[in-house]
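Comments concern the structure below.
For this view, one protein chain was removed and the others were kept in their places.
We just call them A, B, C and D in the order they show up, numbering each chain from 1.
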Amino acid sequence: MNSIAYILLITFAGAGITFIVHHLIKPLRDIIAITVAASGLYFVIQSLTEKTKIVFGIADFNIIWGNTPYSNLFAVLIAVLGFLTILYARDFMAEKERLGYFYMNLLFVIGGMYGIVYSQDLISLFFFWEVMTWSSFLLVIYCCKEAQPIGLKYFVFSAIGAYSLLIAIVMIYAQTGNLELSNILQNFGNISEVNQIVIAVLLLTGFGVKSAIMPLHVWAPDSYSISPSPFTALFSGALSKMGIFGIGMVLFKFASHSGYFSYVKIILAWLGGITALLATFYAIFQTDAKKLLAYSSIGQLGYIIIGLAVGTPLSIAAALFLVILHGAFKAMLFMSVGAVYFRTGTTDMNSVTGLIRKMPLSFVTMLFGIITVSGVPPLGGFAAKWMLYESLIQSKHYFLVIVVFAASTAAFLYLYKLIFSLFLGQEEVEWSHVKEVPLLMLIPMLILSAFVLVAGIFPGLVLDPISHAMQYLGNYGFKYETSVLFNEWGNKINMQTVINVIGAVFLIAGLFVTFKGLKKTRYVTTKDIHTSGEIPEENENLTYAVDFYKPFERAIAPALKASIDKIYTAIGNNLEQAFDFLRYVYTGNGQTYAMYVVLFLSLLILFAELIFGIKL
Amino acid sequence: MREKETTLYFGPQHPGITGNMMVKLKVAGDTIVKAETHVGYLHRAFEKLMEQRTWMQSFPIVCRICVPEPDPNEENLARAVEEIEGREVPERAKYIRVMVLELSRLAAYFLWMGGQAGTAGLYTVPQWSVGDRDYILDLFEELTGGRIYHMYIWAGGVRRDLPGGFPDKVLRTMDYIESRLPEYDKLMFENAIFQKRAKGIGVIDKDKAMEWGVVGPPLRGCGIQHDVRKDEPYEVYDKLDFVVPTYEGGDIWARAMVRRKEMEQSISIIRQVIEKMPGGEYYNKVPNPLNWYVPPGETYVKTESARGEFGYYVVSDGSLKPRRIHVRGPAYVHGVSLLENILVGANISDVAMIMNSLGVCPPEIER
Amino acid sequence: MNKNLYNENQTIEEIKNTFHTAEIKLQRESRIIVKLRSDLIPPFLSYAKNYLAFNHLAHFSCVDWIEDNEFELVYLLYSYEKNIVVIAKTRISRDKAEFVTIKHLWRQAETYEREIHEMFGINFTGNDRLNEFILEDWDDIPPMRRDFNTIQFAKDNFYTRPGREDAQDVRETITKKSGEKIPDFAKEFSVRNLK
Amino acid sequence: MFNDKEASKIVDIIKNFARKHSLWVVAYGTGCGAIELPPTMTSRYDAERFGIRGSATPRQADVLLITGYLSVKTLKRVIRTYEQMQEPKYVIGFGSCTINGGMYWDSYNTIKALDRYLPVDVYINGCMPRPEAVISGFIKLQQLISEGKADGAKRYRENLEWYRENQRKVIKNWRMPEYNW
Partner (left out) sequence: MEINWSAVLGIVFTPVIAFLVGVTYGGLTRRITARIQNRFGPPFYQNILDIIKLYSKESNINHGVMQHLGPVFAITASVTTLFFIPVIKDSPVFTNFSFNGDLIFLLYIMVFGSLGMALGAGQTGNPNSAIGVSRGLSQLVGYEVPFVMALVAIMVQFQTTSLNDLLAVQDHFTKWIIFQSPFAFLAAILAFLGMMGYAPFDVVIAPAEIASGPPSEFGGKYLGLMLTSRSIFTFAKLVLFTDIFLGGAHDFITLIIKTFILYMIPVLTGIVFPRFRTEQSIRFFWSWPLFFGILAILVVVF
């Protein structure tokens, strides 16, 4: 047997064992879960060096599992994040109930994702896709009763995605008569152009749901914010990347034949741009930290989609670099917010404040996270942003680059609000009991922080596997060195110099300001501030957090109100009503869902016959 | 339990506050949800002190009630005493009083102009206008000996006659100030950004303005033409030719324009006064201040100051000392109930501008 | 003053017809003094505001008549239409210093009531904002009452810098010059006696 | 070239030179004297020539200008403002009423001698002092600084108990936050 089989076997079997052990010997449960994730990580690293393929047949279909450089990239992301989240979940979830359920589903999600990236045929892809969707749905509704409508929303959208995937798969089978990826890729150019585009669009829709492109993002903010933090880190960090994985496959493997695909790509790029901008604007006005991060996640995925859709070597590299980085920093941010939740019991940015001196390491994690997201040097985000901008400018997407830049500048707003509201500001009495989270929660955060720092200084280390993956995607090559990036015009940025200069100046200035008058410098509490000479009352709130960006809101209000906002709210309202209706349809009973799926499938088969003139 | 809204202390130690007072703002975002005026930082118990002083000793006290424009206070107390006593004032003294009052109004408007522009962030105007105001203060200094506190008007007339050549100096100063006004127009009143900042902000409801006790330029900025100088002419205002400018809108801009137009009127009044100034005594003989028994009685006198109706309710019980002098400054209403109400829903950026345009002046609230 | 007093007389008539017990005096042109029983003040103010167009509460004052053991509350209303100030007065007992609020008629009355509450200790029922207005942490008797001795208070509470004693006493100088006597109260304040 | 003592002397001279030519006045008009500050700061008298400038918050300021009488309510705020300022800090008492109460000698609400409550470096006499007097007061302060005699902050720190006792006597409800001196 080879590593891939081990990975899938261990993860899925581990999921079941964890569930059983939970009911038998509780303390062992965590250890088993961590061991499963760790061995998954071990075998993923093992598999990097080997190129394997498992083939076995079920019914008439060949099930093929194998790894490619492209899938390796994602597998490492899944393995690392999966391991770290389970490590993080050990303490975070310690007090919760139904942990067997939680760990089982978490491991199922991880296993499903492994399956997706290792699938070499569409049947197993779809199977693992559904495993991932179902188990993640169960995790979304894990927390409480309020999560059920949100879970439904997620499920409905996932179902839309799954059905469009299914239709596409059916169409592919109808057109090519084969479901093996390698065969399909060879024969894809032979089918009619209309069908090519229809299939591609359907596949993009299916994958787009998971990566929350703008019209399909409705589920994401709520689902991200309601699910338990360790899972959210995985959800946003790795699970959403499965959509990106698929989109990448579609854009570079399927869509490379017809000339019309350039239009699809432009539309997709602009969709990504709009997603990035609007999600950023929505993120700015959130009051819940997890919701803010959810919108931020949607926006970041917009950048990735732009990078993939633009399709120059540098932009693909930027997108894949962002995939890795987004996995890291979004996990960091969700973990850090989770740490705040762990200690304070809320993620409401209007009430939590001033935790910096109580949770310094969580603060550092969040600081690294927001610096990475904002793309400010010297951390990894800058390299990604740099490549993205350069590639957009050089591929003549002048207005798209403006949109992206506006979005990423506006991102400073919500990032500052996030770190300011939770960690900076007044240190209030009501949070005086808060202390730093346990070591096991800190380790994942700090590992990821170290990673984004290294990725910033030596982007080449991350770009090595990416360039291998790009070789697989379509022989895209681009020039880079370990810490030097080049654009297509030959201009370069030397990250090593940047970090040296910044580090040296920071050190000198820092030492100066620390040791200048060290003895006469004293710390005062945040209550001792300039309040115009007055002494604030006990119950008066000196933290400025409510409606933090009111002026900005007013500035963009006419634009938003005039066009998008109204349509969007209208759609949103209608959707809410639709979900109200759906609540009656989806009773929450698994069997009913199964029945619906069967119903839909049979309808689909009928339609398939009508439309495509084939019989399944 | 911690409140939801942020508390912002606007004053007393704040560059944007108009004097030593505090407005406690509760803000959500940068929109004000609740405003509370806190005063008392300047409370010197003048009304109590005046009960301990003779009538004449009260004159140095009343002028300190309103720092930017002390003369309406002296005028009020002087008129109140004269009214209770039935004392006549020489015609010349009346003209001199009007001149002093209008000069002080002009000085107050120049200070206001500096404050209004300064709170809007236009720092050149205060530099100019406070400098120009100093020319008026120089006139006061020559006339009364004091730059700020004059103690010049008192019961029975004024303290001293005009020095030689003074009318010419006043006219020259007025010419200079009139020549400066177009420059202020260009820099401030015609400035597009200033108009953007001022229009539609701090609106007072026209229908409610009278009931809420709005007086002076804020009232006239609502388009209501009322002025104590016209309604109940004191001294010689009924013999002078001037108009009371009004503007519609009730916002900062309307109030600013009202004041701007009144500056021209004041200059014109001063010129008329100097032209019509009669000769004769400037002072009717009064009893020895230490033995000055004012007969029992009460009166309410009012004067139009630069900020509106300045009223004194004076009660005498026939003794050497006032029984009660209760001061009604225009800021008493503007600075507390009106301000608290129109600040709700306003933006933090506009608080200082609104306060300045209402002419909130804490010493006359708490005295 | 040969002005037409038509408005004034008509207003006096109207008040007389409505409030029979009111003592009305035309003090001078555009000043009418109305003395009322204390329970008639709210209806009178409401009447004046709504029917006589006295919609501007110019002032609200209080005078401490310690000799009569009474506070005199003075409402000054002004009508922009008629150009008249009505001075409505009433007296309440000093021992039971309580009155009703009129803040439902004029919202700025709230401020006046807060001040008078603080300075005279008169309680206005219905005004729920009689908190600290001007003074802070005041625990003595309300300072504007006649029996509060500010000199004594200042002497007790504040350090007075020595050196005021040998300042030239203006009163004595005047006495020497003009031969007039120093009145009794002035002797009391004479710096010699301050110590 | 220099020995340590001389070097530190030279540093002191530079420091004092900079301090005396850069006096930032905290924007707090405590009394009616605030009316003479705009003329002092603006075009006619232009105190900025001497490096005198307003500053919005006490953290950045060097000079606390007590412009006139202090009511008890204000005194409390002034103490807080003063204690939030950074050393070296100077206090200028402005007007007669800060010296001995002036015309408010019998008022129940104003303190009569400022230096009992805050360490005053320079008093400016008059009611009210003219802008020229204000500027001359600042120049006197500059002299004191260059001679190293403007040590109000040091006095305050050393005699904190005495100042506190006086302050507490006047301010009845002492709810001031404790500072870690």
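Everything below uses one rule, namely that contacts are C-beta pairs under 8 Å (C-beta built on N, C-alpha and C of every residue); 3 or more make two chains touch, one makes a residue touch a chain.
Model, not experiment: these values are computed from the prediction.
S.K.: For the chain that does not appear here, which of the shown chains does it touch in the whole complex?
M.R.: Those shown chains that the absent chain touches are A, B, D.
S.K.: Specify the residue from the set A:101, A:472 or A:552 that touches the hidden chain.
M.R.: Checking each option in A:101, A:472 or A:552, the one touching the absent chain turns out to be A:552.
S.K.: Going by the contact rule already stated, which one of A:43, A:163, A:368 or A:544 would touch the omitted chain in the full complex?
M.R.: Checking each option in A:43, A:163, A:368 or A:544, the one touching the absent chain turns out to be A:544.
S.K.: If I consider the whole complex, including the chain that's not displayed, which of A:31, A:94 or A:502 touches that chain?
M.R.: A:502
S.K.: List the chain D residues touching the unshown chain?
M.R.: Within chain D, the residues touching the omitted chain are 14-15, 17-19, 21-22, 24, 27, 42-43, 46, 48-51, 55-57, 59-62, 85-88, 153.
S.K.: Residue-wise, where is chain B in contact with the chain that is not depicted?
M.R.: Residues 6-8, 14-16, 30, 117-124, 127-128, 131, 187, 191, 193-194, 196-197, 347-352 of chain B touch the chain that is not shown.
S.K.: For chain A, which positions touch the chain that isn't shown here?
M.R.: Looking at chain A, the ones touching the missing chain are residues 354, 356-357, 367, 374-377, 382, 385-386, 389-390, 393, 396, 398-399, 401-402, 405-406, 409-410, 412-413, 416, 419-420, 424-427, 487, 489, 491-494, 497-498, 501-502, 505-506, 509-510, 512-514, 516-517, 520-532, 542-545, 548-552, 554-556.
As a convention for this text, only the chains that are shown with their structure count from here on.
S.K.: Any idea how many Å lie between the Cα centroids of chain A and chain B?
M.R.: 64
S.K.: Please tell me the distance, in whole Å, between the geometric centres of chain B and chain D computed from their C-alpha atoms.
M.R.: Those two chain centres are 30 Å apart.
S.K.: Starting from the mean Cα coordinates of chain B and chain C, work out the distance between those two points in Å.
M.R.: 22
S.K.: Find every residue in chain B that makes contact with two or more other chains and list them.
M.R.: Touching at least two other chains: 12-14, 40, 43, 45, 48-49, 52.
S.K.: Among the residues of chain C, which are close enough to touch at least two other chains?
M.R.: 135-136, 143, 148, 150-151
S.K.: Could you list each pair of chains that touch, in label order?
M.R.: Every pair of chains meeting the touch criterion: A-B, A-D, B-C, B-D, C-D.
S.K.: For the complex, give me every residue of chain B touching chain C.
M.R.: Spelled out, the residues of chain B in touch with chain C are 39-40, 43, 45, 47-49, 51-52, 83, 210-213, 224, 226, 231-232, 288, 290-291, 298-300, 302, 309, 311, 313, 315, 320-321, 323-324, 326, 328, 332-333, 336-338, 341, 366.
S.K.: Quick check on the complex: what are the chain C residues that touch chain B?
M.R.: Within the complex, chain C contacts chain B at residues 27-28, 30-31, 33, 55-59, 61-64, 74, 76, 80, 83, 85, 87, 106-108, 110-112, 132-136, 143-144, 146, 148, 150-151, 171, 174, 178, 180, 182-183, 185-186, 189.
S.K.: Which of the residues in chain A end up touching chain D in this complex?
M.R.: Within the complex, chain A contacts chain D at residues 520, 522, 524, 527-528, 530, 532-535.
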